[in-house]
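Missing here: one protein chain of the complex. Every other protein chain is in place.
The letters A and B name the chains in turn, as written, and every chain counts its residues from 1.
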């Protein structure tokens, strides 16, 4: 893209009175360049079975085109019309517990249901046919935040048996990989597979989750293939991920069907806690899926509110700062949800740029400032190329494996994953995400691994090779414990990792109370805490970095490091406090030779870097606080884009509260 | 009435052995004047389908008549016999979630079910016919604490569609008022209305609640109309409200069908916390429904116990003090639930005047003292006329609107309503309740309005007129936010109230931590706290009474006052601490010119005033504490009724622990 896009979702059909022209006029004034429309209103596209209406949208698209505002058109399949539920209530999901939901909630369909698919295909073809040649339409969003939803209707249950037949060929293979001799529950043939609702077997449940992921992947690939039959070469197909990484879906598989990834990153915390981390986390993940820029299709305008009790409109400056947070993560578009607030329905407390009075107010003014700024500087920051030397390995299988066999009430795969990201984010270490199927481990100097509880031998060996070839791996407890079927390995732990890790263990213990590391080796005072879980590690070739301070557990190391091949493997046999995790990761960063001046910034300042379309380095310094901050600029001379001021290397610069400095090197 | 009635509910049919004569003898000795009977025992009235038995009750009524004890007879419809469930299990409720309950619990019927109605009508006619001429029977209680119960049986769902057709005429009107374009869920015809269970739309859910209220109103009006065909002119029809105001029912509509309102006020707190507030709250509300005296059909005897874990028998004096609490609120009768304790069933821990041994004990002795006192002074305090200068506006619609879109986990419509009542009660300000449909706003100098979240333009304009004509209005945040369909207004807030309120706002914020008011303007020290919610108010003509102490929110006033017409509107843009709420309300009371000596009593003493049948002023001073209290009597000379002592104006008087002083002016 030659500049960044800035806009909002727009639903004129929700308005309590006709005001299209006024809205478009306000959009032009505020400086919007893009709107997303149509994805929520199947009942308007197709008010009765087989009767299609376009006029209501044609005039909107027409006005947008006239105003020079680009349009992303959505397929409206996430919310079925009332007439469809009346005719085909079987479309709606039955849950694993046998409960069938009734109409009212959106995203209530069994995505495999053939009747639903029939209706989806027809409406998608109609819309694609109708708008494919419209020059205002730059791309297509297929469905919306598609989840697996937990459907367990009969066709979903039957489909699971087919899925298993395809993957495992024989029930004897299932008997073997899931150990169905246990409790004497072995299967004689495929007809004996009971409904999923009562299943306790972890391997079986994991396969159901993979199947649930596949349903969503398949549904979206199918939608994309239909749109692809129609769309112009210059139009894109996207899907807007909600809260990725989200173990219920497989964003990586889905993204193969997309031209560009979109994401809807929301932050939910009170204003004082806004620090850009949520936006960056989802951005870094989205950027990693196709190793390139992405779109933000929805994000906080004023307040967000499925939860009407958590309304946190931005302080002055925060709305704009969040736009640059997205752009510095590699976004090429930022769209709010949504242009206007709604007066009816579930989302009346999800406020748009315009409040309920549909008049410009504080958010509109801040959007206006930002939009006009972006019109000016957009070309210099669009298509930002981010390059990371550190990656986090994300495994949704491990999320599920640990959910099925929790090691703690408060810690889980997600908290560990997020702790590792948090430590790197607040230390200003740029990261990508890699996945078990990634083939680019070697691109990174350092890979950080949250508990890799479910992993094939092949994946573990790939990590071993990474270390052997010079990589620096930091790995959490429980890694390698089960194979790809969530079956515990019958070798001494950590299984295939043993040589690279340089230790082994046979036992582990829960910790009801935290333990200190003996002698506080990382000097973190009252933060010197290991908790929840402890592996009773015996060293082979590794060195112990820390031991527990305890009469019995004191003989086991808490953190180990093994030099292996040209690299190193650092292992955490327990849950570390944030302070300890920071020390451990920064220590490895240092050893990997990739620490630098970004690790010495004031605590509330985040630095992000990339290369723009002209190949010039772009440096962002974002201040997430109500206090002015001072930094020393360590890179080459350049121009501060927002003020157009020249900046010299080593110059001291001031970042205002909830503001940023944005420098392009010469 | 020429005196007050005092008695208990009585169930000789529950007794483990025959003891009617002994009970009646004990009742005579203790001094009882009334019993309520018959409402719980359909299975005895009609042991088999169509076979009716009266003899078991005739002898009880006969004994009562002989003993000079009056009888209130109940229609026994709240608990269906086992034979009826066996024949017609469809009578029993199906819940919104589709779950059908089974037999065991009382109040389990779908009140719209025609079979149930058939059985109800037959048994009511039989009983009314049988007892209408019995001179002991002074009145009829129809059903018991009738709730809507949450039935969602098919006939209830079908009835809802009819209700909607009647009220809204076309589905297009529904599409409009509920905004059904949202998520594309618009309706083409009435057959497309899905079952209520899955509905999320707030306006739709509110209408369902109104429909549920209507079901109860209709059921009771129908019962009243049947009894009215039979009853003597000197007999009354009543219904005993449970825990009013109760948003699940519409007591105001129901009371139109009643000759007199009855209420069952229970207090549930431990003994040390007994302060008469619960009894007074329900009493003030009940008195306001028909603007006259009411009956207490049930209240605490010894312990109450659906919750067998919360057993709090009264300290010495509390039982009697509670009787005078009811009478001073305008009750003309106090009946305990119940005469004797029960040995079986759900309510074995709900103890009566007689314990499980059915022998006189401590509660019996205290009842005896009170009863004999009332026989003496009853004629001087019966029919107490209470006149209030302050009213609280109660809106069950607003309760539901806020429930559907909560602004806090701990605060809600009920807590705000109750806080406002509590502040006035503990300040000894007598209050009435008014409702949105009330036409007597002008009778009050001051009206206090908890968050009036759901309100028609007409209601808001009525409040504006009240202020314009000299009324003093105190109004909480969120008032006027939605119209009568729970749809957010599309004007700048507070909509039609804006001119009278003298300010406007477009945004609001949740507060995770309380904020102080800048400079502690009300001098409440550590109670200086605004919490949970904050409206970002911009003043037009109003003055700010207080601002927040906060870098960002400090620009918005927390409390405003606007002089408008001849009156004033004081607005609270946030949740105030009890101490702040007290200061704000007493300040307006002062400005309304209705503050007086009652605001200077010791903290545990409550004063209540009224006029007796002779038009003489009656003054109650009730001491809710274990310590003796001293007051200075500020009114005209009179007689202390309990001691018959003469009392002079400005005399210092002592109120003993858990005791009272009761003065009639000369």
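Basically, contacts are C-beta pairs under 8 Å (C-beta built on N, C-alpha and C of every residue); 3 or more make two chains touch, one makes a residue touch a chain.
Everything quoted here is computed from the prediction, not taken from an experiment.
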Residue in contact with the excluded chain [from A:509, A:543, A:590 or A:614]: A:509
Among B:358, B:517 or B:584, residue touching the chain not depicted: B:358
Positions on chain B where the hidden chain makes contact: 13-14, 16-17, 40-45, 47-48, 76, 79-83, 85-86, 99, 101-106, 108, 270-271, 302-303, 308-313, 315-316, 341-349, 351, 355-359, 361-362, 626
Residues in chain A touching the chain absent from view: 98, 178-188, 191-195, 197-203, 405-409, 487-493, 506-510, 512, 536, 551-552
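Operating definition for what follows: only the chains that are shown with their structure count from here on.
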Inter-chain centre distance, chain A versus chain B - centres from mean C-alpha coordinates, in Å: 50
